[in-house]
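Remarks on the structure that follows.
For this view, one protein chain was removed and the others were kept in their places.
Labels for the chains are A, B and C, by order of writing; each one numbers its residues from 1.
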Amino acid sequence: MYQHETTIRVRYAETDQMGVVYYGNYSQYYEVGRVEALRALGLSYKEIEEKGIIMPVAKMNIKYVLPAKYDELLRVVTIITEKPDKRITFRCEIYNEQNDLINFGDVTLVFMDVQSKKVIVIPDYIWNRLQTFFTN
Amino acid sequence: MYQHETTIRVRYAETDQMGVVYYGNYSQYYEVGRVEALRALGLSYKEIEEKGIIMPVAKMNIKYVLPAKYDELLRVVTIITEKPDKRITFRCEIYNEQNDLINFGDVTLVFMDVQSKKVIVIPDYIWNRLQTFFTN
Amino acid sequence: MYQHETTIRVRYAETDQMGVVYYGNYSQYYEVGRVEALRALGLSYKEIEEKGIIMPVAKMNIKYVLPAKYDELLRVVTIITEKPDKRITFRCEIYNEQNDLINFGDVTLVFMDVQSKKVIVIPDYIWNRLQTFFTN
Partner (left out) sequence: MYQHETTIRVRYAETDQMGVVYYGNYSQYYEVGRVEALRALGLSYKEIEEKGIIMPVAKMNIKYVLPAKYDELLRVVTIITEKPDKRITFRCEIYNEQNDLINFGDVTLVFMDVQSKKVIVIPDYIWNRLQTFFTN
């Protein structure tokens, strides 16, 4: 298991007229969580793409518990619980400044060769950064 | 069961550098699908809010099958399969111009009193529009 | 001069906690206005890109007069007042259902070769569709 934390400040643009963050905008927060989780491992998603691998999203689910509000500094916890293979699943949990759980969800991405558009097994240079968290 | 269809043209803003619609933007398409499905029943979500009911999202899941591309005219199918009570679930399916399934998912919303922030049973004037589709 | 009109329904996602459309989202409406203005001339921006021309934005200005609200069906008027050369300027005016002017602005784009990233003069096949509106 690998776990990482980062923070995101809610932008005005991200609220809606209900006075809270629009339900669809958490996908962006989850994305930031994933990217920073990889960066902390020495992996740049930008460089992964430059090396010819893209990681499209295969599925996502979110459970909404509480609303997040404008200007809150949210804590974004990203967890990889299962050993990735052709797919990698990121569990994401978002907490507000009072440490209340705002929402949580899983996003599963596939590793895909950008030229052939074929799904591939996790590249070695990515797995090398992760394997220490999954040996038993 | 109640089913409705509308179309959405993909905006340039909604694509990302993978050259396809960003995975988080489908939440907006699903929202448009729900709102138009209600409008076709004579129900305006705007008026529902003006009458003091808000409908926050409780959970969402999406399965991504194919990417949608810039300028495609997508067909958004919205289906209410189960009789709503305190919650209402909208199944959404998105198809491209070749009638390929792009993605599908379920979004569950609750009926909430905007003053008390309490969850309530579906208001009568909404149920009255829907009940004909759920009598057995 | 060439003028075109289309309509856009305000999405919930596009509002902010002020209860109106977020000021930054009008850029998307202006984009839709431009794209539909070109389509009405038989020009697909998607195909323009596929032929190797991109049209990045060089400058934009907007004057905000009134707020647009959720679910309003806005009228988007797009006008090309000046003969394009290396640049093309679209004037955009947005009106609400009461025909009040919501905001207006100018967006100037350049024609650019996608390979060389050099600015070029408007391609003939685009100018051919426009010239009838600018002969004197």
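Keep this in mind: a residue touches a chain if its C-beta (ideal position, glycine included) is under 8 Å from a C-beta of that chain, and two chains touch if they have at least 3 such contacts.
These numbers come from a predicted model, not from an experiment.
The chain that is not drawn here is touched, among residues C:Q3, C:S27 or C:T89, by C:S27. One chain is missing from the display, and on subunit C it is touched by residues 18, 20, 22-28, 31, 54, 56-64, 67. For subunit A, the residues touching the absent chain in the complete assembly are 9, 11-13, 27-28, 31-32, 35, 44-46, 70-71. Residues of subunit B in contact with the chain left out of this view: 12-13, 15-20, 22, 24-25, 70.
FYI, only the chains that are shown with their structure count from here on.
To fit its Cα atoms onto subunit C, subunit A must turn through 180 degrees, a value rounded to the nearest 5. Centroids built from CA atoms put subunit B at 24 Å from subunit A. Remark: subunit A and subunit C have CA centroids separated by 34 Å (rounded to whole angstrom). Subunit C has its Cα centroid 28 Å from the Cα centroid of subunit B. Contact with two or more other chains is made by residues 12-13, 70 of subunit C.
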